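Structure first, then comments.
One protein chain omitted, others in place.
Just so it is clear, A, B and C label the chains in written order, and each chain counts residues from 1 on its own.
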Amino acid sequence: MLRFTTAGESHGPALTVILEGIPAGLPLLAADVDVDLTRRQQGYGRGRRMQIERDQVEFQGGVRAGETTGAPIAMRIANRDWANWQEIMDPAPREGDADGRRRAVTRVRPGHADLTGLLKYDRDDARDILERASARETTARVAAGAVCRRLLAEFGVTIGSHLVHLGGIDAVAPDPLPADLNAAADASPLRTLDAAAEAAMVARIDAIKAEGNTLGGVCEVVVRGLPVGLGSHVSWDRKLDGRLAQAMLSIPAVKGVGLGIGFEAARRTGAEVHDEIEPAPGAVRTGGVRRRSNRAGGLEGGMTTGEPLVIQVAMKPISTLMRPLATVDVATGQPAAAAAERSDVTAVPAMGVIAEAMAAVILSQAWMEKFGGDALTETRRNHDAYLSHLAGRIGS
Amino acid sequence: MLRFTTAGESHGPALTVILEGIPAGLPLLAADVDVDLTRRQQGYGRGRRMQIERDQVEFQGGVRAGETTGAPIAMRIANRDWANWQEIMDPAPREGDADGRRRAVTRVRPGHADLTGLLKYDRDDARDILERASARETTARVAAGAVCRRLLAEFGVTIGSHLVHLGGIDAVAPDPLPADLNAAADASPLRTLDAAAEAAMVARIDAIKAEGNTLGGVCEVVVRGLPVGLGSHVSWDRKLDGRLAQAMLSIPAVKGVGLGIGFEAARRTGAEVHDEIEPAPGAVRTGGVRRRSNRAGGLEGGMTTGEPLVIQVAMKPISTLMRPLATVDVATGQPAAAAAERSDVTAVPAMGVIAEAMAAVILSQAWMEKFGGDALTETRRNHDAYLSHLAGRIGS
Amino acid sequence: MLRFTTAGESHGPALTVILEGIPAGLPLLAADVDVDLTRRQQGYGRGRRMQIERDQVEFQGGVRAGETTGAPIAMRIANRDWANWQEIMDPAPREGDADGRRRAVTRVRPGHADLTGLLKYDRDDARDILERASARETTARVAAGAVCRRLLAEFGVTIGSHLVHLGGIDAVAPDPLPADLNAAADASPLRTLDAAAEAAMVARIDAIKAEGNTLGGVCEVVVRGLPVGLGSHVSWDRKLDGRLAQAMLSIPAVKGVGLGIGFEAARRTGAEVHDEIEPAPGAVRTGGVRRRSNRAGGLEGGMTTGEPLVIQVAMKPISTLMRPLATVDVATGQPAAAAAERSDVTAVPAMGVIAEAMAAVILSQAWMEKFGGDALTETRRNHDAYLSHLAGRIGS
Partner (left out) sequence: MLRFTTAGESHGPALTVILEGIPAGLPLLAADVDVDLTRRQQGYGRGRRMQIERDQVEFQGGVRAGETTGAPIAMRIANRDWANWQEIMDPAPREGDADGRRRAVTRVRPGHADLTGLLKYDRDDARDILERASARETTARVAAGAVCRRLLAEFGVTIGSHLVHLGGIDAVAPDPLPADLNAAADASPLRTLDAAAEAAMVARIDAIKAEGNTLGGVCEVVVRGLPVGLGSHVSWDRKLDGRLAQAMLSIPAVKGVGLGIGFEAARRTGAEVHDEIEPAPGAVRTGGVRRRSNRAGGLEGGMTTGEPLVIQVAMKPISTLMRPLATVDVATGQPAAAAAERSDVTAVPAMGVIAEAMAAVILSQAWMEKFGGDALTETRRNHDAYLSHLAGRIGS
């Protein structure tokens, strides 16, 4: 029953989020959300817009005296750039609309929703599409994810990410990963744990920027502290792998997702892929066993195993190039150079933060499905009793 | 509103599917479904079970005189093996249950749902889990997908797949792909279009079988004939990429999905990834344009572009090895060798057929959302009018 | 996440139900379902069909050794009449279809789905509609409801109903109602608790039958043993009143629903409607209070109070009259007498059983949302802990 909806355009007055199903009594401050909003705005290779916005959430409902009440949580994140765009984005008709004062975008950009959206929704101005398709919408998701992260934190679940590939350069992460993954990753301008690779990536970004080109990459999301048994094997749409995959591939510019070793699993033999199991009586979250490896990435049969959940998320290069791509002008049907709307070279570091947020939402959904409860006290009671039950489960 | 649900166990009496939302008046014969059920059962490297079952669908509702009526379509696929399993799988209690006549599975198999499911659902016998988590359930999905494929075929949409990687061996597909992709792929025992690779793969399967090991691989699903504008950019859960990804990663043993060039997009520059657009007045389905490449795989902004939809699906090796993996016996808590339930070396060719089915379902959902209609006549009328509208859309 | 879907036609091979979300480990026998299937087939005033069918469920999935496994529960209920209808209902095309061997229904019956469905789904033969719109479909719902009732029974929740009005005649029920409501109601051929009214109703049915006319009535559903706090006030679609109302008005021929005193509440003053509250420390399910009356019918703010849940359900007379109504023949567009498909005088007693089933489903959904859990052991643990918590809640 945990659900969230977002609304708002990139240069409209504000982004709006409604998140419902968070139990009552969860301590929640605006600062809990703002910290992730800020993390999303970081990263080497970003453009001007990131300097303009300093996102801050305003709670509009569902939170009182620093605690959730069980009511839907409404959050508003004002767009500071709105002041500069009121004429173009005004919800109301204006004099001069018929004279094209709003400067329609018609040279649709390849790789964006501009053309597909314009044809689907039968619009003449691609701005009616691109304003909503903009990655700025992910700000709203990060806000929802921050609340969900706050919920999971009550149970010792942590969600982090780091960049493992950028524009042809692989990063080698330490094994094991740092205990506080995000503290380590956030200290890097590219959110990578490999200092040597980081230097090469920075140089690559600078070079690509000079070309007017862009870069993609891969982030790895890691969730620790989950108990065995979230998700379900019984129906296709309840499998946690699928639900996480949908969430990741719904992030703009993401083109691939892998769980655990992902595509690499297709190249190896079964003996090299499957994670052998051994008794580990004290390992409560995994049900009294341990896996000797975690190539599965913490999921078996569409359910968490209790081992760390690992998701690989691949992002294509940003679609807007300063050296524009060939396209058509939909107003004339003639060939044209694509409009340039934005100037980041890469947004892969930010994508990791967004992927964390989406993981937090999906895992909170699965959490509430399993543990139920309308108040944090109740959800915790149910969760703790499940862990106690697990402790004595195997071999007894 | 198109939805489907499946039920049934691998060795129970039957699999059951209910598929709702197919418009009335669609011509539909049992043979339309059976052909895909048979395709799912093929492939070099399968074991004994595939010889036992020769799946055939029985319509239990929603179809009359060779046409759908608009009512939910119920399909039943009997398990021929049921005769041999009645004692173990009987829904009713039996004398001797207390004496363990049902031979509980307690040496849980790594890589399967056995352990996670047993702990989640608090069962003592992993058979209560593995019977449902079995890949046999995908038979029911293929049945649903076959009906959806039949619907899409009315509009000239074709869905095919081919194997592009198996156990470390890449297949090189011809460019362009054959016009009738499945005719070509189904002619190969591995559903691959590269005869040289096929020979190497067969040899690899034979060698791996001798070792008691297993292999995974990658299939590519290709959908042709879709119009621009299925899916939506406006909300995360309506993006078609995410919905397709969920569907793919819900297939047992699938660990990764990529759209278009997938993970490769993360390694290239923007200029090497994005598909430039040029005018093509006669290309109605794409809205009067053509893309010079299709690295995006037919999706921009979470919507179809009208170019072929391309999905990469990576499957891990089958989890049951004849040379068993280490595990625990949940009855004793002691180390044990995993139970062996099944003996395929690889099921990647079949996975391609299942992925086609899941794509058919998701695309039919998106189709009905866009075009509406309760009867095929109405859906067709709406679709055709949309295409007519598209024809004059750009530059006019 | 508890959901159910039905399929099947009145004279097709079988009805099919898939019910998902029932926790694992619930004891469940076919007899638990059959008892309600039989109750649905009783009642003075029914016609021939009820003698033909003696409904029995076959589990096709989700149940093993007398217990649920957590997998979707598939149930099949064969239509015994199918043998007589194979030619007309055959899913496959038959020779002679073009010659009208299937005898199309074109004189559409007022009050049925015949005409609306035929126009919506663009069919020529109203049988394609009426076979699914038939009240026989409710058999499948009763099966799903019986499983849900079995779940709720584990927690001491009982669901009963009785007839309070039939064709102009009111029944006066004893206050308080019998402890075993259904035992008392089922003992009456009309499921009413007022012997004098029963005699008058039987006479009325006999008289009306002679006229070729039909009768409607009202049943009251009463659910006892629910704890406070099912449903929610926070969003319109989570309010339990609305969800119950939908379930009731989805029953064929039901035209009105009231909660507690229902429409009567609109005629009284606030002082005569609201239920005053007083301390009752031992009353755990209601949270340590008692209401001095129960005009609200066990719901406040869209949530259960813990007092008995009371729902009034009004059914119109059966639409098929032996003395046919005026209509049109859709094949000719000319006036005609409506086809006569069935001959019950009234089905109000059966409607009560169906309403019980729908209430069981909705309440089980709300139950699982609040208490979560994948196994009966877990759901029970969570429920019991909630009750313990409630016991000390007020004034402490």
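As a convention for this text, contacts are C-beta pairs under 8 Å (C-beta built on N, C-alpha and C of every residue); 3 or more make two chains touch, one makes a residue touch a chain.
Just so it is clear, the structure is predicted and the values come from calculations on it, not from any experiment.
Here one chain is not drawn; of C:105, C:315, C:339 or C:355, the residue touching it is C:315.
Within the full complex, the residue among C:30, C:105, C:190 or C:259 touching the omitted chain is C:259. Touch with the chain omitted from the figure is made, among B:20, B:329 or B:344, by B:20. Across the interface with the omitted chain, subunit B contributes residues 1, 20, 70-72, 229, 232, 234-235, 238, 368-374, 377-378, 381-382, 385-386, 389. As for the chain not pictured, it touches subunit A at residues 3, 5-9, 12-16, 18, 20, 23-25, 29-30, 58-66, 69-74, 76, 89-94, 97, 102, 117, 120-123, 127-129, 131-132, 374-375, 377-378. The chain not displayed touches subunit C at residues 5-6, 108, 110-117, 119-120, 122, 129, 132-133, 141, 165, 167-168, 208, 211, 213-218, 228-229, 232-237, 239, 241-252, 254-263, 265-271, 273-279, 281, 287-289, 291-292, 296-297, 300-305, 312, 314-319, 321, 323, 325-335, 358, 370, 389-390, 393-396.
The rule is simple: only the chains that are shown with their structure count from here on.
Of all chains, C has its CA centroid at the greatest distance from the CA centroid of subunit A. Subunit A and subunit C have CA centres that are 43 Å apart.
Separating the CA-averaged centres of subunit B and subunit C is a span of 37 Å.
Each of the following residues of subunit A touches two or more other chains: 229, 232, 234-235, 370, 389.
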